[in-house]
Structure formats: structure tokens, C-alpha cells
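With one protein chain withheld, the remaining protein chains of the complex are depicted in position.
Chain IDs A and B follow the sequence of writing; residue 1 opens each chain.
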Amino acid sequence: MLEAAITGSRRYWIWVSFLLVVIAIGFNSWMREVHLGSGLMTGLSRDVTWGLHVGQLTFFVGVAASAVMVTMPYYLLNYKEFGKIAIMGEFLAVPAVLISMLSVFAIMGQPTRIWNVLLYPTPHSIIFWDLIVLNVYLILNIICGWTVLGAERKGTPPPAWIKPFIILAIIWAPLIHMVTAFIFAGLPGREHWMTSLQAAHFLATAFAAGPSLLIILSLIVRKVSRFDPGSTAIQTLARIAVCALGVHIFFIGLEFFTAFYSRIPGHMHSLQYLYVGLEGHTELVPLMWTSSILAAAAFVLLAVPATRKNEKTLAAAALAVFFSIWIDKGFCFVVSGFIPNHFERITAYWPALNEFFVAAGCWGVGFLVLTILYKIVISVRESSVQGEH
Amino acid sequence: MKIYNGGKIFIGLLVFAVLAASPFIFNMGKSKTAEKPDIRIDTPEILKLEDKKCVAPREQMRATHMKVLDSWRDAVVRNDDRSPVLVSGRQYDKSLQNGCMKCHSNKEEFCDKCHAYVEVKPTCWECHIEPKEKKS
Partner (left out) sequence: MSMRRRDFLKLAGFTALAGIGGSVLTGGNGKGRLEAAQAAPGKVTPSGKRLAMVIDMSRLKSESDVKKITDACHRIHNVPYFDNPKNEIKWIWTETFEHAFPGQKHKFLPEGFKSKPFFVLCNHCENPSCVRVCPTQTMFKRADGVVVHDPHRCIGCKYCMAACPYGAISYNLNDPRHAKNLQDYVNPGFPTRAIGVVEKCTFCVERLAKGLKPACAEASNGAIIFGDANDPSSEIGKLLASRFTIRRRPELGEEPNVYYII
């Protein structure tokens, strides 16, 4: 099936070449960071030790986990409308996990020592578990997606042995995001992160952002190929996204209540820093309000049937959800956990240009893998569409 | 599966062959250091010793010094076992910087020459401080 990825239109090759250039720039920027030091090449500091890349990890693990929103209805609940889109969910999870893993790798000061995590396995460390669950999830999705698609190409039903793997992947998906939430939610003294709501909140944002991305991808696939994932499936995804987005907005409200009704400074500080600024520091305030406005607008657009069914407004809403949650969870959430620091001092963080390049490189790898996998899906589907006529 | 596109396959094979051979191509004509290094151990500190004995015989040190250092490292850093090593009445710290290099104070000669010969790049000296060499 892989041969489908090495034949393509001119447009396809221009896109692939563009991604390869982005990856090369990202790799070069990362090498610079490793050799010249994050002091020069990043905006990180002693006080804000995690920034853009950890945000990327958090966000894309969510996107990866959200595959369960199409695989579970299709494989477990027998929702036939997702027949064409389930594989797209699984094949979106693969590059999303890759971006997450590359992002973790990018934060390491000594990347060549990565094997120490396996040489000295440490069950009391959440990062150790994160590494395991992410790798297992990556493998599960490759196996399931590949096998199901291979069967489809031959026009046979998927083999029976794949079913347990599919079910395991469905169970595993929320697990990877819970473990990611536990990285943050168990640290004493980081009040902004340390809430038992964290894992649930992560899943809510994941199930809003992931299906939104899948809507956008479905619309693109429909445009560039003859394969149509189906309007009903897209509408169902939009319904899932709006429900999850509603839960996300509800959870933000809960955080505000706990912090501001209790008036405990540690709980209020990070939220103040994010939404109104703290002691004159307002670095993230415009971003957070952008995120909030996008979320509110998207919620309205997706909740009102007329705008949800119009594919132009649907696409706008899906983009709004994606970027709203990317800003919130993929950037501000991580940074604001460090602000103020344990001495109640504020050190602001803004990514350096080099960090953006490294992140772009990670995205580049993700999109390249996504492009290849989707290209294969499309060519299998297109040939079956032709076969029907 | 039928094999069409023979031309593309052969180009692919050629690219693979070039990539696989690249280490050899890159290093062609660079084998100047192939001469076996002759390591001198006549530092002033060693010359002063009556009984010129290291913590293990020369052949063993040559083969396993990195493992000795690793085990010393774990003993000292992780298990706080700093009991000195005794060699014919003399005590040595289980330490690269405060043990080995006290006698072998000629790092460039004693460490670097051989490491360059076998093309290994130990990272010891990123942190550990090399002795100030007396340039003779």
C-alpha cells in the first residue's frame, strides 16, 4: 500500500517538498538549541522551564487520544456512518503521537541520554509512564489502521485477530491523555495545575480539538480527492466537538469558582495572570482572550443547526475550536503554571524564534506522516469508488 | 507483485549503495592516525613512585578502565561508598579527577591520544576538570 505514497500529482510533491524543507529547518534549529544552549536559543528560564514544546506535547496527545471519538462509535457502538472516517481518526492519531514524542525529545537538555529512561525504569515517575503509553498507542494505531485498510483494499472484512487490538486502542486512548494530565496534576505547590479536574478537562479539550481537526481534514480530503468521508459523519463530528467544547467551557467556569470563591492566592494567581494580568504582567492576556472569544464564537456556530450545517461556517468554527484550544492548552496552560514562581516573583516567557522553528519541524514531521497515510487511504478509497461504477 | 519501473528501482539501489558506502567514502584518505599510539606514562608523579603499580594490571586497565570508572562513579555518587582503593600501601580516591589524574597528569598524552586513535569521544571532560599540564 505504501507505493501509493510515491506516486502523486505535482501539487502533492510540492506539498511534500515543502514539508521536507520545514523539517530540515526544524532539525537544524534543534541542533542549534542542543549545542548553543537553551539560554541563547529559547525564551526559557530558571523559573519557566517548560514552554512551547511541552504545550505541544499536551495538545497533540489530546489530538491523538481523540481518535477514540470515531473508533469507539464505529467499532464498539456500530455507528455505520463513521465507516469511512474511522481510519482517518486512527491515521490522525499516528502523526499526533509523533509530534508529541518529538516535542518531549526537543525539551531534553541531553537528548543522547534518552535511553536512561529505559535503562533505569522508574515506575514512580509519570514521564516514564507517558513514554510507555505513547509508544504503545502509536504501535496500536499503526497496526489497526494498516490492517483494516489492507483488508478494505482487498475487499474483504478485517481479520478477526485485529478486533482485540482495536478494542485495546479504544481503551488506551483516554489513558494516554490521563497520563499526560498526571504529569501536571500531581505536583505540590503548582496550584494552577494541581486539580483533580485536570485529566477530565484534558479529555474534554481533546475531544473538542481532535474532532475539529478531523472535520477540517475531511473537508480538505473531499476537496483534493474523489473520496468523500460523508456529510453525516462530519455533522456527527461537529456535534461531538460542540459537546466537548461545552464541557471545556463549563470546566473553566468551575476553576474560576474554586479559585475566586475560596480566594486562596495560589489558586487565583495563575488565572489572574492569564485573564487580567498580575502585577503589571499581561503577556498572555491578549492570547487568552483570543482563545476565549474563539471558543465562545465556535460554540455558537456549532450549536446553531443552520451554521453547523453550512460547511463554510462549520469550517470556520472547527478552525476556531482548534486554535482556541491550541492557545489555551498548547501554550498558556503550561506557561502559566510557572507564574508566579515559588517566591511569588514573575518571570515572563515568550518562545524565541528558534523554538518556533523547532516546533514547526515537529509539525512538519507530523504533517508529512499524515499526508502519506491519508494519501494511501485516499488511493485505496478512490480505487474502490471506481470499482463501484 | 510485478516489477515495473525497473529504471526507478535501479536508481533507488544506486542511492542506497552510495548511502551505505558513505562512511567509507567520507573517510577515504583520512587514515593518518592509523599508527598505533605509544602512550607515555612517565609523569613526574609516576616517576616518583617506587613501586609503579596502577589499581590493576596494564592490560586490564586498557580494556576495562571505562567500566572501572563507571562502577566507581556509581559507588561514590549513588552509594556514598568512597572507601579508597589500596595499592601496595598507597590509597587512591575512587575518582577520575582526584584519583587517576593525580598520577596520570598528562591527559593529552594519556587519554586523548588513544581515544583519538580508536575514535571514541568520552564526555568525561565536559564536567571533570583536567589537570593543569606542566608543559615541558
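Going forward, a residue touches a chain if its C-beta (ideal position, glycine included) is under 8 Å from a C-beta of that chain, and two chains touch if they have at least 3 such contacts.
Keep in mind it's a predicted model, so treat the numbers as computed, not measured.
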Chains on display which the left-out chain touches in the complete complex: A, B
Touch criterion as defined above, residue of A:A4, A:V117, A:A303 or A:A316 at the omitted chain: A:V117
Contacts of subunit B with the absent chain, listed as residue ranges: 55-57, 60, 63-64, 67-68, 70-71, 73-75, 77-87, 97-98, 123, 126-129, 131-132
Those residues of subunit A which, in the complete complex, touch the missing chain: 34, 37-40, 42, 44-47, 49-50, 104, 107-111, 113-114, 116-117, 119-120, 122, 124-128, 131, 183-184, 187-190, 337-338, 341-345, 347
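Methods note: only the chains that are shown with their structure count from here on.
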Averaged-CA centre spacing for the pair subunit B and subunit A, given as whole angstrom: 44
